[in-house]
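Selected chains from the complex are presented in situ; the others are not included.
Note that the chains take the letters A, B and C in the order they are written out, and that residue 1 is the start of every chain.
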Amino acid sequence: MKTKPKVHPEVGLVMGSDSDGTLVAPAVKILRDFGIRYEVAVISAHRTPRLAARYAQQANRRKIKVIIAAAGGAAHLAGFLAAHTTLPVIGIPIASRALNGLDALLSTIQMPAGIPVATVTLGSAGPVNAAILTIQILALHRTDLAARLQAYKHSLKEKVKKGNIQVQSLLEKIHE
Amino acid sequence: MKTKPKVHPEVGLVMGSDSDGTLVAPAVKILRDFGIRYEVAVISAHRTPRLAARYAQQANRRKIKVIIAAAGGAAHLAGFLAAHTTLPVIGIPIASRALNGLDALLSTIQMPAGIPVATVTLGSAGPVNAAILTIQILALHRTDLAARLQAYKHSLKEKVKKGNIQVQSLLEKIHE
Amino acid sequence: MKTKPKVHPEVGLVMGSDSDGTLVAPAVKILRDFGIRYEVAVISAHRTPRLAARYAQQANRRKIKVIIAAAGGAAHLAGFLAAHTTLPVIGIPIASRALNGLDALLSTIQMPAGIPVATVTLGSAGPVNAAILTIQILALHRTDLAARLQAYKHSLKEKVKKGNIQVQSLLEKIHE
């Protein structure tokens, strides 16, 4: 069930439908870039509920540390998994056309007391932020990751600086 | 698990929290008035997921015909049950303060293709409508219920007519 | 008024405008695949209210068991029909551009106490879910349908599993 089966994944990235594959790709890329052992699976809270329950129940035993779940509409996936585990579960709400993603956002985040889902940005920044949040959690006990997070944060700064130069020349061109 | 244990309930009325008890009482009253065999249970999709799964999986075998589920917030209960059964599941979204019930409404209704939840009114009419919808379904094969539904519909008309008289005298009083 | 006139339709699928035809096609396909006798009609609550009233009033006598109604904007069609019958009425809210379908969703679902509309998903899953909900209701007294629903539910699982494989290879390709 993994892209390049990995021994002992630390992170389980689950999505509700294969149509979300392209969307969550940036999360996969970041996990890979940071050298995180991960697995990816399509599991649906509504279509494969037993599989979903089993996945969450066994995650701890399988030494998974963080579960990321991406889903749209009445996005129950993250909450469903959270109901079956005490591992941290990160939810990525996926916007569909009809309600601009408000349904996925509220379905993911409005969990009852005692069963949290750590919900991240609705929109294209969501998968990136789910991956970074995952690494921030893992980095609490891995100094190498902490250092790489610092470098990543620095690279964000550099990108802003480069953007600065591009904007200057863009505005020059537009107006002159 | 029933109020006055009934042999072979036809309807399972499930709520996510005991705090919803007063809210769903009107549904219970209507089911009772129509002589429907029902049971009531507090089952949480997030706190007692295994119980919830088992309840839905066994409902068919237990000859339950319709499941009604009331929940608020990221209201996954109805969808969770629908994932584990092919019986019709009716969802009652319960409004909480923070978002006026929009979260419960969207979490209940925005189910993925293939796993419907028959969602009813957000607000005080919700439990009543869940009960009536249930009876409409059961009445498809019970002519006595069909007749009683006609009578119920007639009583709604009578109430409007009485309301008419009350409004007339109210407005007389206000203005004179 | 039927596509291939059928003797004694069990299901009446009504839409408010012919422009909704393509949208509700998936519902028609599912009803047909399950061997349900159905009829399709364009009836408008606002443009042909008498026809709409007559349709709902006669549905019971014509042995129709479930009415499905699809409409957008101030989507009164389902509620209008529900006002004239005691049969279960399923509402499909159709999104228009201006308000992302919020108008259709609220107009369909927020029915007063005593006149329920069983509302399903706003968006492309809506017609599918209306059809499946209809079959779930009919299956309460037809064991053949109940068996087919189980098979359908199983096919949803299979699709998720296939999606799993596709996502794996997609992510492999993207990143390598």
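Rule of thumb we're sticking to: a residue touches a chain if its C-beta (ideal position, glycine included) is under 8 Å from a C-beta of that chain, and two chains touch if they have at least 3 such contacts.
Here the structure is a predicted model, which means the values were calculated and not measured.
> Could you work out how many identical chains the complete complex has, if 3 are displayed?
Number of identical chains in the whole complex: 8.
In this text, only the chains that are shown with their structure count from here on.
> Centre-to-centre on C-alpha atoms, which chain is most distant from chain B?
A
> Once chain A is fitted to chain C on CA atoms, what angle does the rotation have, in steps of 5 degrees?
Fitting chain A to chain C on C-alpha atoms yields 90 degrees.
> For chain B and chain C, let me know how many angstrom lie between their CA-based centres, rounded off.
20
> What is the distance, in whole Å, between the centres of chain A and chain C, each centre taken as the mean of its C-alpha atoms?
Here the centre of chain C sits 34 Å away from the centre of chain A.
> Approximately how many whole Å separate the CA-defined centres of chain A and chain B?
One centre to the other, that is 36 Å.
> Name the residues of chain B that each touch 2 or more other chains.
Residues 109-112, 114-115, 117 of chain B each touch two or more of the other chains.
> Write out the stretch or stretches of chain A touching chain B in their complex.
Residues 16-17, 44-47, 49-50, 53, 73-74, 76, 79-80, 82-84, 98-99, 102-104, 106-112, 114-115 of chain A touch chain B in their complex.
> Which stretch or stretches of chain A touch chain C in the complex?
Interface residues on chain A, with respect to chain C: 1-4, 15, 17-19, 21-22, 25, 28-29, 32, 40-44, 47-48, 51, 73-74, 96-100.
> Which residues, counting only chain B, touch chain C once they are in their complex?
Residues 60, 65, 86-88, 90, 105, 109-125, 128-130, 132-133, 136-137, 139-141, 146, 149-150, 152-153, 156 of chain B touch chain C in their complex.
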